[in-house]
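Removed: one protein chain of the complex. Kept in place: all other protein chains.
For reference, chains read A and B in written order, and residue numbers begin at 1 within each chain.
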Amino acid sequence: MVFLCNWCATLAAELAGSNRLAYPAGVRVVKVPCAGRINPLHLLRALQNGADGILVFGCHPGDCHYAKGNLLARRRLSVLKGLLEAVGMEPARLQFSWVTASEGSRFATLLDRAVQDVRTLGPNRKFVKNPAAAG
Amino acid sequence: MTKMQDAQNRLRETVKDLFAQQKVDLVVGFEAGSLPLRTRVCFLTSADEADRLVWNAFCTNNPAVYIPRLFQRPASPREEYKPPKLGIVAKACDARAVHKLLEEHQAPRENVTIIGMPCRGMACRDKVVIQAGDEVVEAVESTEGAVEIKTRGGASHRFELQDLLQQACLDCPQAAPEHVDVQIEGASRRDTTRRYEGLKNFEAMSADQRWEYFRHELSKCIRCYACRQVCPTCYCKTCFADMAKPRWTGAGDGLSDVMFYHIGRLMHQAGRCVECDACTRACPVGIDLKTFTRKLGKDVERLFDYVPGLRPDEAPLLCAFEDDDTEEFVTDG
Partner (left out) sequence: MEKGIIGKSELAKLVEAMAADATCLGPVKDGQDTVLAELGPDTELSFDYANFRLPVKRLFFPQSEVTCVLRDGQLVALPPPDEKTVLFGVRPCDAQALPYLTKIFSDEKYEDPYYLKRRENAVIVSLACHTPCSTCFCTSLGGSPAGRAGCDILAFDLGHELLLEAETEKGKALLAAHEALFAAPTDAQVTAAAEQGAAAEASMAKIETDGITEKADQAFDAPLWEEIAARCVACGVCTYLCPTCHCFGFADEQVGNRTQRVKCQDACMFPLFTLEASGHNPRTTQGQRLRQRIMHKFSYTVKNVGEIFCVGCGRCVLYCPVNIDLREIIEEVRK
């Protein structure tokens, strides 16, 4: 699952697209107004629903459209990542990157690399919730 | 007269004074419990009840948990809000929790009188039972630093308090309660050098081992929410775990739902947990919650030089930011 903030991250993604750089298969994109909008519970829900990896792209600190959204996100998400890794989640499954609107190819590289990292790890079995057998 | 009884008497006299001066109309403290190794929280409304108060190595509960409830506003705006003038008997961890709650506007500062106790640490019930090897039927803190117990099988034991201390006390960042309104005289624990020693085993494990430990511990969870309910800084009227719209997590004891609840609670405690270990003591199935809360606290301290409740004037952790906050979690490229 890829979370893109509506400003730098989305523009970077669109720039990548307009340069005909393709998304790898199996990537689902969710647009949020700002990385600071992301509730850690959203990311846990994604893991519970079977996401094998989660990437969050936001504006560089200092460039946030809402002035401090990503600065608040920075603390929150660093704590979340630390906690999940402390209980044994592989670090590559949850990644964060800051991009500017003009970094189309950097965005694509980061995304490709992250997806590759997750593919190497295999499916997320630790947190996923399985439905009851249909009987 | 033992030193502990000294402090107990000083506490009782202080509380009587506070009532007499009308500085308080409600005092929350500890009184004798109905089981060995236990005390219980009591609510006193007058000076003549003050002799119920006790102070010993079994005063483990965190009384700050009652603050949000005691200062709750009435449901109807037409009803007059009559907050108590609260006196609260506090160990160092309790005082940190009180300050966190005050910072979060759970009570008006002028309505709370924190009575700091000379805390030398509390006895861990599990440690006593393990060392005694049998059910404990009687326990007394006698001369300073010793706990004397009798077991069901008739044996008597004398243990040094130092050997029985709870992990929370070994890890306490304070030598004595700080930022209190009234300090009861007496010797406190001075040793703050063993902070995070208890985490060494867990941190030394590989990621797979840590996962297995986490999974094994949490697989015991029965979703009783004792951890949440005794926690002084968990006071949401409707916890995320109980919400149906949106349904963040299932209500059952399936492992994925249990993990979601606990990780979610830990995230909500980031920068707020005072590491009093009330959650671990309350858990009826013995989940080692303190390892995870301590790990969270250690990361927060390392990354942001922040210890909840230690410096009451500091901005809350997740409501603030610094320009040089850590970037170590960011993937560059």
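Please note the rule applied: a contact is a pair of C-beta atoms (placed from the backbone, for glycine too) under 8 Å apart; a residue touches a chain by one contact, two chains touch by 3 or more.
Computed from a predicted model, the values in this text were never measured in an experiment.
In the entire assembly, the chain absent from the figure touches the shown chains A, B.
Here one chain is not drawn; of B:25, B:126, B:148 or B:314, the residue touching it is B:126.
In the complete complex, the hidden chain is touched by one of A:60, A:106 or A:129, namely A:129. Mapped onto subunit B, contacts with the missing chain fall at residues 33-35, 38-43, 61, 65-66, 75, 126, 129-130, 135, 137, 152, 222-226, 228-230, 237-238, 242, 244, 247, 250-254, 278, 281-282, 284-286.
Residues of subunit A that touch the chain left out of view are 49-50, 129-132, 134-135.
Keep in mind that, in the parts below, only the chains that are shown with their structure count from here on.
For this pair, subunit A with subunit B, the centres built from the Cα atoms lie 35 Å apart.
Touching subunit A in their complex are the following residues of subunit B: 207-212, 214-215, 240, 248-250, 254, 256-257, 259-260, 263-264, 266-267, 270-271, 292, 295-296, 299-300, 303-304, 317-321, 323, 325-333. Partner subunit B is touched in their complex by these residues of subunit A: 40-41, 44-45, 48, 61, 68, 71-72, 74-90, 95-98, 106, 109-110, 113-114, 126-130.
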